[in-house]
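Right, I'll just put the structure down here and ask away after.
Apart from one protein chain that is not included, each protein chain of the complex appears where it belongs.
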Amino acid sequence: MTAHSPSPTSAESDDSTGSDWRLPLEDGIVAVVKESCPTCRLVAPVLAQLAQSGVQLAVYTQDDLSFPPGISPVDDTELEASYRLRIEAVPTLLRIEGGKEIDRLSGWSRSAWETFTGIPDLGPGLPEYRPGCGSRSVEPGIAEDLEIQYGGSRLQARRITVAAMEDEIESCFQRGWTDGLPVVPPSPQRVLRMLAGTSRDPDEVVAAVPPDLVPCTVEKVAINAVMAGCRPEYLPVVIAALEAACTDRFNLHGVLATTYSVGPAVIVNGPIRRAIGMNSGINVLGQGNRSNATIGRALQLVVRNVGGGRPGEVDRATLGNPGKYTFCFAEDEEGSPWEPLSVERGLLEGTSAVTLFAGEGPRTIFDQLSRKPDALARSFAACLRSVAHPKLARDYEAIVVVSPEHGRVFREGGWSKKRLRQEILDMLVIPGEELVRGAGGIMEGMPTAETLPKFLPDRLWFVHAGGPAGLFSSIIGSWVAGEAGSQPVTQEVQS
Amino acid sequence: MTERLLLDPTSERASSRRERVPRPSTLEGLTVGLLDIAKYRGDVFLDRIEELLTARGLQVVRFRKPTFTKVCPPGLGRDITSRADVVVEALAD
Partner (left out) sequence: MTALEEQGIPGVIVASSEFRDAARYQAQSLGFEPVCVFVPHPIQDRTDQEIRDLADAAMDEILKSLTVTDSEQQA
């Protein structure tokens, strides 16, 4: 006797997208199988046994309409039922009462099936237990397609149609979505895969992005992260960078709107660096590493596309700098003579974090001869004098990226970061008569002849990074510091 | 290729339609380009259009695609955009 073909009832699916799909019975057992699964083939006679014993039974088949034999299966080769019922393994049994699922089990276990169905002596001759197989609906690629097809309401972003004869990469250019370089077209599949990189909900608001102060959801970040070329595991870092950039302290609007040459620079600390393969070594400030390159780029694309901050519009930088394509790198903590930047800025050792800094393009400190820390510090100070202008003091901020060879000088000399900072700050107290406007025949300068420090104590930072060979370090100068300008912001990376 | 879908990366404040290039409010003072796409009789048609435009006091420049079957060669495209403000293409059938 075969289980009669049940008529659909008004039972609802979990996913209320207004679809017509319904459970095939109001009360009874629903089974989901696929012929290609050995355990499903093993239990096919058990399903027949259940049907014959009078159980209300509906069996979904995922791949072969003639399977299981002797039972008229319900066609789920499109996998809609398996998706909506969140089937992860086959065979799966679901107990349905009043049109709702109240229990389920997967795989074959005689005792479990007997308890579940209330029918004794199931599957005589079968082994006690066999594990099941993966459901077709959760295979990679298929899972995302099903999500898009049946669970479409999860992705809220407006759909943009690329016409049949259009080149989707050109289309992204023409719609103004890029930074001048090609982007990865943000298909729903790619965005769904990206969203798997975070446990946050896609519709959670991350921040209000200047200049338009538009609330930016996790989904929108994911779309721009896809375009930037990020992998899903980078997404939490991009989200943290955006959160930090959109704080009042960082003043992203000011950073964007200024005619000065700065853009957001992202420095990454903690275990996340290794986990996502970031570069903190050779060519750390240059090209070639995917996580470095794409994380910084994703942030810029969000600012452009969600925030509306575009060159020629709110962004009226006179010159800009190449770092506005992307500026993101990892600190070399393992080889550093000092504590990481994030720890200095108040986080616990071992915390993954980003620090946002409104930075211009780096400029190199060349010193191949100073083997003692005080001499090298004097080199640093001499070069730092020119941040913004040698005759401007107090109002700027800088990061020194100290390379391993220079770092070794300070390690061997026993200088802590604190000491290095203080020595440089002291060396850079500049006489007012040098600073004042007009001095040296240069009209630029400070308004009075007051003696001033080049940097206030909390405006000089050191980060350890770079390749093992090379007696060079690098200065990243900032925009105007303090409340009038931008201040660095450190944000923990959360998954 | 088939139609494909992308998700909008923007704030969605602007329309998603691909807008046409904005048109001027008047042709006065502008140069009208007449592009013959090299189909039969297009030249006769455009000769008359040229007469009519010139009679209205408008500047006209004539262009011609070398062959109907291929797209506008890049040099011709640049020529048109640098010498004309608007363009009439004729005569497609």
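As written, the chain order gives the labels A and B, with residue 1 at the start of each chain.
Definition applied: contacts are C-beta pairs under 8 Å (C-beta built on N, C-alpha and C of every residue); 3 or more make two chains touch, one makes a residue touch a chain.
Computed from a predicted structure; not experimentally measured.
In the complete assembly, the contact with the undisplayed chain comes from A:Q174, out of A:Q174, A:Q287 or A:T448.
In the complete complex, the residue from A:M165, A:L369 or A:M443 that touches the missing chain is A:M165. Contact with the chain not shown here comes from a single listed residue; of B:P22, B:G57 or B:G75, that residue is B:P22. Residues 161-166, 171, 174 of chain A touch the missing chain (whole complex, contact as defined above). Panel shows chain B; residues 18, 20-27, 32-33, 40-41, 44-49, 52, 71-72, 77, 80-81, 84-93 of it touch the chain omitted from the view.
We take it that only the chains that are shown with their structure count from here on.
Centroids built from CA atoms put chain B at 44 Å from chain A.
Per the touch definition, chain B reaches chain A in the complex via residues 1-13, 16, 18.
Every residue of chain A that touches chain B in the complex is listed here, in rising order: 155, 157-165, 168, 171-172, 174-175, 177, 185-188, 191, 209, 212, 214, 216, 219-220, 223-224, 227, 301, 305-308.
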